[in-house]
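The structure appears right after this line, and notes come after that.
A single protein chain has been omitted from the complex, and every remaining protein chain is retained in its original position.
This part shows chain A:
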Amino acid sequence: MSIQFATKRLGKELQKIQNYLPPGIELVSADNFEEWLVDIRVLDENPLYKGQIYRLKFKFSSSYPIEPPEVVFVKLADRPIPMHPHIYSNGIICLDLLGHQGWSPVQNVESVCMSLQSMLTGNTKNERPPGDEEFVRANRLRPNQIDFYYHDNNV
């Protein structure tokens, strides 16, 4: 697949994003068409996430958007990893939308951010996925090489 394919689409997305982004989503950097950083926060009063801002890192392959981007939360001094039963403490997200099976090429950076926002908004459990510690210690795979079993897509 030509690199142009991804570049063209990302260029269009960027144009649109720079014009307008939904509330709670902010573009931090998009210096190239390989890696973008975006900040998100939840808009409601959910005590788990209130007042926090989270940093997302998007990585795009040359097959984007046919292939999903790799999306992880990154940890900084003022950017924690949100507590959620589908988010590992190293920032890896277990969400079917980001896997090959659940991804649709009509999705984009904005729609992924919105899905993550609502995934946080709807959550009440102050916990990590089962086996978090072991996973974080043992995992050497890239997020999109992991075969997550999406037990519960409603969380």
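Rule of thumb we're sticking to: a residue touches a chain if its C-beta (ideal position, glycine included) is under 8 Å from a C-beta of that chain, and two chains touch if they have at least 3 such contacts; residues count from 1.
Everything that follows uses one rule, which is that contacts and distances are computed from a predicted model.
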Complex member absent from the view - protein name from UniProt, among "Protein YIPF", "Auxin-induced protein", "Vitellogenin-3" or "RBR-type E3 ubiquitin transferase": "RBR-type E3 ubiquitin transferase"
Residue in contact with the excluded chain [from A:Glu67, A:Glu110 or A:Asp132]: A:Glu67
Among A:Gln18, A:Ser104 or A:Asn126, the residue in touch with the chain that has been omitted: A:Ser104
Footprint left on chain A by the chain that the document does not show: 1, 5, 8-9, 12-13, 63, 65-67, 100, 104-107
